[in-house]
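Quick one: the structure is below, and I'll ask about it shortly.
Only one protein chain is missing; all other protein chains are in place.
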Amino acid sequence: MKLSNSKIVDMYKTMIRIRKFETQAMNLFAQGSIPGFVHLYLGEEAVATGVCENLKDDDYITSTHRGHGHIVAKGGDLKYMMAELYGKETGYCKGKGGSMHIADATKGILGANGIVGAGHNIAVGAGLSIQYRETDQVCVCFFGDASTNQGTFHEALNLASVWKLPVVFVCENNLYGISVNQSRHQAIKDISDRAVAYNMPGITVDGNDVFAVYEATNEAIKRARDKKGPTLIECKTYRHRGHFEGDPGAYKPEKEQNEWLKKDPIPRIEKYMIDKKIVTNNKLEDLKKEVDKEINEAVEFANNSSYPSLESVVEDIYTDIKEEVRVR
Amino acid sequence: MKLSNSKIVDMYKTMIRIRKFETQAMNLFAQGSIPGFVHLYLGEEAVATGVCENLKDDDYITSTHRGHGHIVAKGGDLKYMMAELYGKETGYCKGKGGSMHIADATKGILGANGIVGAGHNIAVGAGLSIQYRETDQVCVCFFGDASTNQGTFHEALNLASVWKLPVVFVCENNLYGISVNQSRHQAIKDISDRAVAYNMPGITVDGNDVFAVYEATNEAIKRARDKKGPTLIECKTYRHRGHFEGDPGAYKPEKEQNEWLKKDPIPRIEKYMIDKKIVTNNKLEDLKKEVDKEINEAVEFANNSSYPSLESVVEDIYTDIKEEVRVR
Amino acid sequence: MKMMTYAEAIREGMRIKMQKDPNVFIFGEDVGAFGGCFGVTAGLFDEFGEKRVRDTPISEGAIIGSAIGSAATGLRPIAELMFIDFLTVGMDQLVNQAAKLRYMFGGKITLPMVVRMPGGAGVQAAAQHSQSLEAWITHVPGLKVVYPSTPQDALGLMLGAIEDDNPVMFIEHKLLYSVKGEVENEKPIPLGVADIKKEGKDVTVIATGKMVHDALKASELLLKDGIDVEVIDPRSLYPLDKETIFKSLQKTNKVVVVTEENKRGGYGGEISAMISEDYFDYLDAPVVRIGALDTPIPFSPTLESYVIPNETDIVNAIKELI
Partner (left out) sequence: MKMMTYAEAIREGMRIKMQKDPNVFIFGEDVGAFGGCFGVTAGLFDEFGEKRVRDTPISEGAIIGSAIGSAATGLRPIAELMFIDFLTVGMDQLVNQAAKLRYMFGGKITLPMVVRMPGGAGVQAAAQHSQSLEAWITHVPGLKVVYPSTPQDALGLMLGAIEDDNPVMFIEHKLLYSVKGEVENEKPIPLGVADIKKEGKDVTVIATGKMVHDALKASELLLKDGIDVEVIDPRSLYPLDKETIFKSLQKTNKVVVVTEENKRGGYGGEISAMISEDYFDYLDAPVVRIGALDTPIPFSPTLESYVIPNETDIVNAIKELI
């Protein structure tokens, strides 16, 4: 598949936007500005980027606890994201959701989700809706390797396949569910093997190769838009950090880590772009600076925003009822 | 596999014990002696029989809402079964369980179950226990085709395979989940295909051929006892009746029904035994009479038993606490 | 004015909305040509076709998840759980997703979805098919919960539930399906409005679901003893119409709450605690709760009917109270 240079540069930019957003979040968490649980996407940038490059604004995604990368790639605004991580009223969720619950309906982002496996069936519902409304949208469902042992994975893929729903299931196999290596949470190597159980195509790609991810998804999405049903795509990748910030990741053997660091998707695309003369080193630096600026603005925005008003706590539960803040 | 004549006769006898027990239950339900929901095993006798013929008393099974056949085959006592269907105090569950909840711990019967898919994980727990206690027992998990779309199926097979537990999963594919044909509840034809997702052997056999079922299970059980892990066996069969008594089964095409009636496992094994001169026609009649007698005794036992005392209603919730029967 | 069964009224509510709004549709196990395990959707498949009346695989999580995903993206799904007991299988999708997404997302999505679920005992379906689980779901912020007791309420509440822009849990009682009643109008009943099923001045009975009928029977029996019972059916468990309860209490100063749930931890306790807390000075006597015994529902007919409350229990409780 031939990609235009500008598309390649776009993809690169998305990748470094994720990389730099996450690096900043890591630092801000360490210094205490961001509370709660933060699961970083560092190392997995090629997956969200390669997938979402295929999507239109009105296509849907469902995301996970490790959702920042998906949201950036699907067009989320870094300012509102960062403000949400801080718990500020200007955040995507008015401070009510935090890192694990960012959503943006205007961009088709049906939300990060703190329950492992919960996005699968919501994605199926969005797929059902697309089919029902007869549009040519598609829904991509992101999830981790370990989530494929949750019953919801099975129910979702079964329903999507028997109803031929326009859903693309993208598994980010980063080898671990928290501390548990894939070899100890399932008896298979390639999660794409599970597609057989639903009579749908299952593909495994190098998840650190943004072009491979792009291509595989492109085909799956075409299939979905053509009403041919769902596809399961497994992207083999690796997370650079611990499961969440604060986890030193002692269970990851050093050798394994080093090998995967060599496969870091970002130097890889950079080298490709330089080798193929798609960009110059100077252009790369400019792009990075641009992104740095955006990130700094996002942090500033978050810093300057207020915490939500206490009254707001009883809003947004229902469309119509505001809970009383009565004697508890 | 060479089976002794006496074993074949034993299997036949189990099959007609089920057939006649179920036929009697059908009549008793129709005339109002048995309340609640009754799901009959008529037509599927070869499955439970072929499987359980391989089991010892201390092996376990988990069963389903359509459990009578499994319980008979695993050595359940017809008297206590029938009394339970009536809701009498002499029943297996003292009248507290009914058709859907018969259990007999002394025979390793971990219970019929009214929740579709609930037995899967209980079976895995029994398998874990066997492995932990280092005995050579095995646990067989029975379930229907439609239950394989429940998340629990997936979680159970995954866990059993990654831990190599001595569990044999036996799917009774009778083509329907209530009114929904398999083609409308999953996109696959052979449920044994799902074994691939767990890297375990998956086998499909003619579920109306008791010898085929026996043989496949025999191998799987050997594997399990040899600590080589679980197997998924799919038995293709058909239920003669509606989903439960009272369901006329209008969704089953007449042609389909007729074809399957031709494959009825009971005339089939009878013909085999006669052809191979394993039994004479007279012997067959004797066997049937013997079973008729047993069934009549079971009905009489149930009829003559009392309903449970009202005080007993608060017993058996906990081992130690008896609920107060206080002002409600 | 028409005579209708409760089941027909529920169906009629769905049908009216489906005719008006192409985004309303139904799915669940065997709800299609089969018409549902209790026949509630019978005929709708023929009228609206497979697209709008869909059989699902047995995957309650996927059923509720499909409702969430489709509601979030512009549709108004009605999902059926064959028995309320199967809530347990889809509980995460309901409680951690449907109820919370709007809040967690800062109000950015709207989930107009109805989940129908038949509850209650009385058909010897035993412990896993006879529960009354309203306490769990009324405890969850983000869900609304309704529970009709008559055909008129079933129709009106179904219209109200489908119009509502929030996840509405629609509890039905399987023993009421065949109960007939007059249906005077096809107007939606707004969620949060109780109905006084019988006016009275001596004692207030707050009852839900099938217990409304037992309370009415009890009130007739008590009339003979000169006791005039007021029977209130909240109809909507959340939001709860506290005003109607309060008004009645001001008159009677005595309350009995009757639900079919296991008494311990039931929704009846919430009503009781709320009344004590907010209207203590109006109480001449303790709020009495009547519920099922704290056992799983037994199979045997004699045991089952012993566990479930009935009009005699209500009569006795009221006599003791007065």
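For this structure, a couple of remarks:
We just call them A, B and C in the order they show up, numbering each chain from 1.
The rule is short, and it goes like this: a residue touches a chain if its C-beta (ideal position, glycine included) is under 8 Å from a C-beta of that chain, and two chains touch if they have at least 3 such contacts.
Given the structure is predicted, the values throughout are model-derived calculations rather than measurements.
The absent chain, not drawn in this view, touches the displayed chains A, B, C throughout the complex. Among the residues B:71, B:93, B:213 or B:232, only B:93 touches the chain that is left out of the figure. Residue in contact with the omitted chain (choice from A:8, A:28 or A:100): A:100.
Contact with the undisplayed chain is limited, among B:155, B:172 or B:245, to B:155.
Within chain C, the residues in touch with the undisplayed chain are 85-89, 91-92, 94-96, 99-100, 103-104, 126-128, 135-136, 138-142, 238, 261-262, 264-270, 272-274, 276-278, 280, 285-289, 294-296, 298-299. On the side of chain B, the interface with the absent chain consists of residues 60, 62, 91-97, 101, 103-105, 110-111, 113-115, 118, 120-130, 132-133, 139, 151-152, 155-156, 158-159, 162, 315-321, 323, using the contact rule stated above. Although one chain is not shown, part of chain A still touches it, namely residues 35-37, 87-88, 93, 95-98, 100-101, 113-117, 146-147, 149-151, 177-180, 184-186, 251, 307-308, 310, 312-314, 317, 323, 325, 327-328.
The definition used in the following text is that only the chains that are shown with their structure count from here on.
Remark: the per-chain Cα centre closest to the mean position of all protein Cα atoms belongs to C. With centres computed as the average of Cα coordinates, no chain lies farther from chain A than B. The geometric centre of chain B is 36 Å away from that of chain C, both derived from CA atoms.
Averaging C-alpha coordinates per chain places the centre of chain A 39 Å away from that of chain C.
Inter-chain centre distance (chain A to chain B, centres taken as mean C-alpha positions): 45 Å. In chain B, the positions touching at least two other chains are 149-151, 184-186. Of all residues in chain C, those touching 2 or more other chains are 56-57, 59, 61, listed in ascending order.
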